[in-house]
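Left out: one protein chain. Kept in place: all the others.
Presenting subunit A:
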Amino acid sequence: MSKVLSKEFLQRWAPLIVLFSLCIIVSIINPNFLSVRNFARLATSSAAPLMLAIGVTFIIIMGSIDLSMEGVMAFCGASLAVVMLQFNSFVEWGFLAIPVAIVFGVAIGFVNGLIHVKLKIPSFLVSLGIGFSCIGLTMVMTGGVRVSASDKAFRLLLTERFFGFPLMVYVAFAALLLAYFIQKKTALGRNLYAIGGGEELAHASGVKVERVRIIAFALAGAFYALGAMFAVAQIGSVASNLGTGFMFVSITSVVVGGTALMGGIGGVWQTLVGVLIVAVISNGMVLVGLPTYIQEGVLGVLVILAVALATNRKAIQLVK
């Protein structure tokens, strides 16, 4: 009994234990890690990956995968910057750029889901294709050049601080709460788990599987757009490579946090822990003085470890 308890305990709390252990190790080597300014920097650099990871969490809970986030992020980020430039000032009409970017994110996610469901093409393939198309569209929109997004009012997301943390950190936290609300309190959230747990059973229980899938992809698109907004606020400009590297980080975060790629298990809080683990590793590497290129190796090992820990091998008869 105690063995079962300890295994369950480990599976449930391992990511949090890893996060705290990492924090302790890094802070022993470099006490600056524990400063408020460093926490603010950690939180700022986690805001964009957190949004992408939350978006893809919904998809992974369903047992599908979405690889379009880099393209969607680039496209939404570029739309945001271009619309903002069109209106000159953010405080007059430029703020419309934010809803426009989110609508684009939703629309792309919707198309993604629609093709996946109606043409019965595996989600990884559709989303990969959509992602590449979005990068192409971004290229056309920006003409291959970097678009500035230096509007001072928009950049308040980064420059305005409350209790030492930039405004965008609070906005990201609000989005996290919203995601938790969707996951926990809405029929959509419950249906995602039902589909991830067993699609045929969910269908037999009256869940409109196709509709839920399409809505989930559209929802993920909205979070990718929010991720794009934070990334643009952070670096003040957009090029069509805005999303490069974010797919690895976000999917790694989701898996390391404890959401199972099989579907049906996990959630947005686990994703938050996963994002923080990845952020502490990259922050810690520099604080400790290790070269950054070791980081991806460490993250790769972590993904395998996390999946190995979270998988119940007795329940799986076939590994494809």
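Observations, loosely collected:
One rule holds in what follows: a contact is a pair of C-beta atoms (placed from the backbone, for glycine too) under 8 Å apart; a residue touches a chain by one contact, two chains touch by 3 or more; residues count from 1.
The criterion applied here is as follows: contacts and distances are computed from a predicted model.
Chosen from "ABC transporter substrate-binding protein", "Fe-S cluster assembly protein SufD", "Aldehyde:ferredoxin oxidoreductase" or "ABC transmembrane type-1 domain-containing protein", the protein name that UniProt gives for the omitted chain reads "ABC transporter substrate-binding protein". Within the set A:239, A:255 or A:272, the residue that contacts the chain not displayed is A:239. Only one residue in the set A:6, A:32, A:186 or A:205 touches the chain that does not appear here, and it is A:32.
Listed for subunit A, the residues touching the missing chain in the whole complex are 30, 32-33, 35, 37-38, 41, 44-45, 48, 135, 139, 143-146, 148, 158-159, 166, 231, 234-237, 239-242, 244-246, 282-283, 286-287, 289, 291-293.
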